[in-house]
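Missing here is one protein chain; the remaining ones are kept as they sit in the complex.
Showing subunit A:
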Amino acid sequence: MASRLARSAVGAARLRPTISPRTLPAVSSLVTARNQSTQSNVPTTDPKTKAQSIIDALPGSNLLSKTAILSSAAGLSIYALSNEYYVVNEETVIAFCLLSVWTGLIKYGGPLYKEWAESQNNKIKNILNAARADHTQAVKNRIEDVKQMSEVVEITKSLFEVSKETARLEAEAYELEQRTALAAEAKNVLDSWVRYESQVKQRQQKELAEAVIAKVKKELENPKALDKILQQSVADVERIFASSKSQ
């Protein structure tokens, strides 16, 4: 940049005759002298590297385009200055200062801004990605939950069949129960009838026996009957005796 200013100063000097032309040769001699004086004290870098870095700093992709750009820029500058299309004055100083500030801002502030903007974008991206991952996980969980119920139709159908079978069996069981109850009721009725009949029979037999006994007792009280019994008994004994004897 200093060289550019020096060139501008040289251009201004050419334009203005008030500046002594003897300053012009002094520029190169002073620069050389300064270089020689500083070389001894300041540790120097490799001249090849330094030269390469200067060449790399120039605009253009290869050496040819760099040379072309540099020579056209120099030619245009000389043309503009010599024809007073561009006049070097205090506005040039302001332009240099403002451009320096803008360049510094863009060069040093630009990467910082880019880094900040990217960090902001990454923050938003991370939030979105995390939300997306959470949503995916939630959907997967839901799928897993629902998957457990995937055979619910078949199970419901079989349950319905089972319930139908159960209802049918319950109906049969109820019917059988009713039949059993009816049979038990009938049996009870019949048993009661049997008991009643047996009681009636016992009572009739008892009454009959009592009537016979009473009649026999009454007959026994009658001497004629006793005689008749006795005679009958004797006759039976004799017959038994006679039969046993004959045998």
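Just so we're on the same page, a contact is a pair of C-beta atoms (placed from the backbone, for glycine too) under 8 Å apart; a residue touches a chain by one contact, two chains touch by 3 or more; residues count from 1.
Just so we're on the same page, contacts and distances are computed from a predicted model.
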item: Listed names "MIP18 family-like domain-containing protein", "tRNA-splicing endonuclease subunit Sen15 domain-containing protein", "ATP synthase subunit a" or "Putative exosome complex subunit Rrp46", matching UniProt entry of the absent chain; value: "ATP synthase subunit a"
item: Given A:Q52, A:S65, A:Q120 or A:Q137, the one touching the chain that is not displayed; value: A:Q120
item: From A:I55, A:I69 or A:V87, residue that would touch the chain that is not displayed; value: A:V87
item: Per the touch definition above, residue among A:C97, A:A186 or A:V234 touching the missing chain; value: A:C97
item: Positions on subunit A where the hidden chain makes contact; value: 2, 5-6, 9, 12-13, 16, 19-20, 23, 26-27, 30, 87, 89-102, 104-105, 113-114, 117-118, 120-121, 124-125, 128
